[in-house]
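To start, I am sharing the structure in question, which I have written as structure tokens.
Every protein chain of the complex appears in place save one, which is left out.
Presenting chain A:
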Amino acid sequence: MNFFKRAWLNLTAKKGRSILLILVTSAIMLFVLAGLLIRNAADSATSNAKRSVGATVTLSANRAAAFKQMRSRSSTSKTSRPKLTTSPVKLSDAKQIAQLNNIASYSATVSTSANATGFDAISTSGNSSTSGGMGMKGGSTSGSGDIAISGVTSTSSTPAFEEKSSKMTKGRGITTSDEGTNHVVIESELAKQDNLSVGDSIKLKATTGTKKTYTMTIVGIYKASSSTSTQQGPGATDPSNSVYTSYTFANTVKGSKYQNTADSVTFKVSNPAKVSAVKTAGKKLINTSKYSLTTNDSSYQTVKASMANVKSFADKIVWLVTIAGTIILALIVILMIRERRYEIGVLLSLGEARWKIVAQFFVEMVMVLVVSIAVAGVGGKFVGNQLGQQLVSQQATTATTSSTATQTKGGQPGVGGSAPSGNRKPSDNMSGAPGSHTSGTTTQKQAELDVSVTVFDLVELGGFGLAIMFLSIMLAAGGILRLQPKKVLID
């Protein structure tokens, strides 16, 4: 017979009390586990966010420097009207930047336009004012085509497709294998109106350069979400007139001097935390008076901030429940041990070591704890899920509200990879073109908490439980064990 057996005999003999103790301990463990689960889930969600939310660095023309140059020219020559001249990005520069650490991939974007030949572009009432109305970003609109061409490295890497606002419905998207070809992906409404399908050919006539007509082969049809139309501004063509081609074709349409260039090149950074380091390293490789590198890690920062709030709240839950649990359990254990003062006296009179008496109580509580952890393990996932999702949705609402407010104040059209190219006419950078995405509509990715109970969680919970039990027992038994057995037994 030892203290393990005494503990077992005590628990089994007093079933009602043991069950009550298990229920109270389970309730406390349930909340501690829920807190631990949310905290761990917030941790992993933050690290997942680092990988999945992503951040980008965009290489484009340095407009600020170009404006500065324009102003300095206008001050010296007052006869002619000053012109903003920006340089297209050289792909050789982009390839150098792509060699840097933490760059996962890159995609080039070239925007231009052409006229539909032999088929009808979709005409909207807004579009009718395009030719003589306000063009985007000022300047003349002459020479703009009714089809907006977005030359890309691959459609899948464009923000519209990444954010699922555009989806391929038939055929395939543009890939790197389409470089040097006249393959095109058109919008489903345009395809419907002109009865076009994958494999058909259409003709596009360049509005600049040689004004040549190109025969294009349709390799895919995509559907843009209706929200795209909300991006339309005065002077913009209908979003259904937007087509994707390889960036090489878009350069051909723009003219021979645009070979091996792009309006902008967007680099995906594998670790968003390193986005500043990538930008610094990239700046050393480019002529900063002509080009600029802009970063966009707002989604990552939003998720990071949101998860930090969730984690901080979960930490508070864990500590509050642990402290409250310790107090509640300590009170229960104190009452329980006071009730067993007589038993302690008998054991002391038999010469039992004091540590073995404490050990007996501890073993009893550990047995209760094991059952309680099992109960908490079953219920903790449910409670953690409910609490976690509630927290995340609250945090996401807060984050989106603050993010929208920031963008309203400082949002600049063209951020994200389609800054206007040099000598480009306003229509070349039509808002609503597939390759363009304005900052105001950047989709905020919401981190989800994957609340699941792992062995590690249960071990961690067990650790917390043991600490609570030990503290409670020491608080409760300390007073009695200090006394002489005579005091315990006779007085």
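Miscellaneous remarks
Just so we're on the same page, contacts are C-beta pairs under 8 Å (C-beta built on N, C-alpha and C of every residue); 3 or more make two chains touch, one makes a residue touch a chain; residues count from 1.
Note that contacts and distances are computed from a predicted model.
Within the choices "Fatty acid desaturase", "ABC transporter ATP-binding protein", "ABC transmembrane type-1 domain-containing protein" or "ComF family protein", the name that UniProt assigns to the complex's undisplayed chain is "ABC transporter ATP-binding protein".
From the options A:43, A:162, A:315 or A:343, the residue with contact to the unseen chain in the full assembly is A:343. By the touch criterion stated above, the residues of chain A touching the omitted chain are 1-2, 6, 9-10, 13-14, 342-343, 345-353, 484-487, 489-490.
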